[in-house]
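Here it is: the structure, laid out below.
Shown here: the complex without one of its protein chains, the others still in place.
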Amino acid sequence: MDKVNRLEGPAGPRPKKAFSGRNIMLYGTLIMVSLYYLLPLYVMVVTSLKGMPEIRLGNIFSPPMEVTFKPWVKAWSEACTGLNCEGLSRGFWNSVRITVPSVIISIAIASVNGYALANWRFKGADIFFTILIFGAFIPYQVMLYPIVILLREIGLYGGLPGLVIVHSIFGMPILTLLFRNYFSSLPEELFKAARVDGARFWGIYFRIMLPMSLPIFVVAMILQVTGIWNDFLFGVVYTRPEYYPMTVQLNNIVNSVQGVKEYNVNMAATILTGLVPLVIYFVSGKLFVRGIAAGAVKG
Amino acid sequence: MKAMLSALAVSTAIFAASPASAADLEVMHWWTSGGEAAAVGELAKAFDGTEHSWVDGAIAGGGGTARPIMVSRLIGGDPMGAFQFNHGRQAEELIEAGLLRDMTAIAEAEGWLDVVYPQSLLDSCTVDGKIYCAPVNIHSWQWLWLSNKAFESVGAAVPANWDEFVAAAPALRKAGLQPLAVGQQSWQTSGAFNVLMVALAGPDVLVKVYGDKDVDLAAGPELASVFAAAADAREMSQGSNVQDWNQATNLVITDKAGGQIMGDWAQGEFQVAGKVAGSDYTCLPGLGVNELIDTAGDAFYFPIVDDAEITAAQDVLAATLLSKETQVAFNLAKGSLPVRGDVDLSAANDCMKKGLEILAAGNTLPAVTQLNTEDTNNQLNDLFVEFFNDTGITPEAAQARFVDIIKSGE
Partner (left out) sequence: MQNARPNQLFRNMTAKIAAIPMILTALCVFVGGTVWTIVYSFTSSKLLPRAKFVGFDQYERLWSTSRWTVSLENLFIYGLCSLVLSLIIGFLLASLLDQKIRFENTFRSILLYPFALSFIVTGLVWQWILNPEFGVQSVVRGAGWIGFSFNPLYDSELVIYGVLIAGLWQGSGLIMVLMLAGMRGIDQDIWKASRVDGIPMWKTYILIIIPMMRPVFITTLVIIASGIVKVYDLVVAQTGGGPGISSEVPAKYVYDYMFQGQNLGQGFAASTMMLLAVLIVVIPWAYLEFGSKNRG
């Protein structure tokens, strides 16, 4: 825990000494909070490694007496959905096929929206923006049938492109808000300087705004990857079975009850499904460095 | 040969559209629990035995989850080959919208009018004289499932009717057992109430209250006594602390609870758990008071599809679903009763045999789902889940709200 203050890059207030009371408080608090956040994960992992008889004994916090990986194997490759007994593995690649384009397209559209709204405000923009914010509050189940009809009319019902559109539509309100507010909190001088240099709409977007906005892109990615990867309803309503994402299997595993609920398999399936977003959180965290803004002004 | 054909069908499924006459038929349903999945397996096996093959589209979570998905596929213009639906009043809308196929020709060719028993099953598939669905089974609600061991362990005889069960409840409670297992899902509580109504007030009362929306009867003394019995049941159900119906059934299977009021689908759970009717558990149709069963059930519908091969496969599926062999295999696995009176169910266990006898004797009544709209049923669900969980609501107050719901029903 020493030499905390020797890291690269500009920072918030600088801690004075490595072992100061302040640092002990800081790390103490963080560790306590982390333990609290980890407790349910602990329960899940421990449960997923137990056999059903042990789970019925009912001590959710005790470590497994006999570790078994069967629930994990079952969740991944054996759990049944009706007659298909291929577990989560069945829809994994479909989920990837859905998530990758949906995340990229929805973030691309929303960041351009936010940029246009923050820096190139045109007449009526505020109205559309207000409608979008309102859209964030519409429960999407209510929109289920109108969108089915909409997609049918433009001939995209049942396929991947239709689903990508749906994800882009429902991600748009929050993401646009996110980018708009972030871009408008950036120092205005940057934008003005670029305009004076003769840069246009796209030039400023790609050369000034994008490099300065990595943290907010990470947040947008976190939101979208999680939302789209975990989506069940849109995946089944707007596509055919050959595109069904792995959450269809997850829903079947955790929602279909085979006499006794197999809690260990449920837990394993949930952790397995959550792994992809988790990896992305961790990897993309590197982009969360600060000081880009300051660097851009001076560099 | 058949095996080869179905192998061929599978390979066409993998290598996509090849112009063989065999078609892959996507069948959507919400049968995912143990006994249910086994039963669907029988249907698929029978259908795969033809030149076509069954593509399973199971969506877990029951009708509430699966229905919007099915309806979306239909109105989105990309329908599946066939789907399970509660027949009766809701499907009428899909038929009126021109989304479903008229199956009358198959029904006539297969002689459904002669073999389907009771005929009321076909009536609920029929709109304007045309048959739109293939009924596959009969499910009835009016059963009380009892754990023999639970009663033996407290030195009581296994009850033969509702009153004896109520009388034995304090002994079970004292021994730390749950007298009556009821899950938190709201339809379980309203279902139990409706069973009490049939058993204690008689089937005519239920038909008049729900079918004719007889408000005076709903406010009258017959119903008041049913509400009093429901209050007993509420008392006996306190402390169940489970959510799903089969978790509640599991309390009976593991002898932790005395009994459960649940439809005959609970039978499948006992079967999966390897329990024997008569020695491990006892079933009392009509709560042992009024031996009657209703004739609710499941049916398959067939959307209009723009593909002759699929249409041909739909015909084959409809015929297969009602064939003698399929009916026996499917219903044995599902724990439900066959829709034909001419099949041999000697393999059936004690409880199913009881059901068959009642059915043969004609002691049936229409299902609540055929009398009420789902909307009314949903309101009843809300009322009874509140009633069963809040001992502060008196039977009289609950009856007053019940009358309001009946009044607004259609």
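Note that the chains are named A and B in the order they appear, and that numbering of residues resets to 1 at the start of each chain.
Methods note: contacts are C-beta pairs under 8 Å (C-beta built on N, C-alpha and C of every residue); 3 or more make two chains touch, one makes a residue touch a chain.
None of these values were measured; they are calculated from a predicted model.
J.: Considering the full assembly, with which of the depicted chains is the omitted chain in contact?
T.: Among the chains that are shown, those touched by the missing chain are A, B.
J.: Which listed residue (B:Lys45, B:Arg67 or B:Lys208) would be found touching the missing chain in the intact complex?
T.: Here the residue in touch with the unshown chain is B:Arg67.
J.: Of the residues A:Cys85, A:Val100 or A:Ile138, I need the one that contacts the missing chain.
T.: Reading the full complex, the residue touching the unseen chain is A:Ile138.
J.: Taking the full complex into account, find the residue in B:Thr104, B:Asn148 or B:Gln185 that is in contact with the omitted chain.
T.: Considering the complete complex, B:Gln185 is the one touching the chain left out.
J.: To test your reading of the contact rule: which positions on chain A touch the chain that is missing from view?
T.: Touch with the absent chain occurs at residues 1, 4-5, 7, 10-15, 26-27, 29-30, 33-34, 37-41, 43-44, 58-61, 109, 112-113, 115-122, 125-126, 128, 130-143, 145-147, 150, 168-169, 172-174, 176-178, 180-182, 184-187, 200-202, 213, 215-216, 218-219, 222-223, 226, 230, 247, 250-251, 254-255, 263, 266-267, 269-271, 273-274, 277-278, 281-282, 285-286, 288-294, 297.
J.: Applying the definition given at the start, please give the residues of chain B touching the unseen chain.
T.: 63-65, 67-68, 71, 75, 90, 93-94, 97, 184-186, 241, 243, 373-375, 377-379, 382, 385-386, 388-390, 408
Rule of thumb we're sticking to: only the chains that are shown with their structure count from here on.
J.: So what's the Cα centroid distance for chain A and chain B, whole Å?
T.: 40
J.: Which residues, counting only chain B, touch chain A once they are in their complex?
T.: Listed in rising order, the residues of chain B that touch chain A are 26, 29, 31-34, 37, 40-41, 44, 54-61, 65, 68-69, 71-72, 75-78, 244, 246-247, 250, 269, 272-273.
J.: Okay, in this complex, where on chain A does chain B touch?
T.: Residues in contact with chain B: 80-84, 141, 144-145, 148-149, 151-152, 157-158, 236-238, 240-241, 248, 251-252, 255-261.
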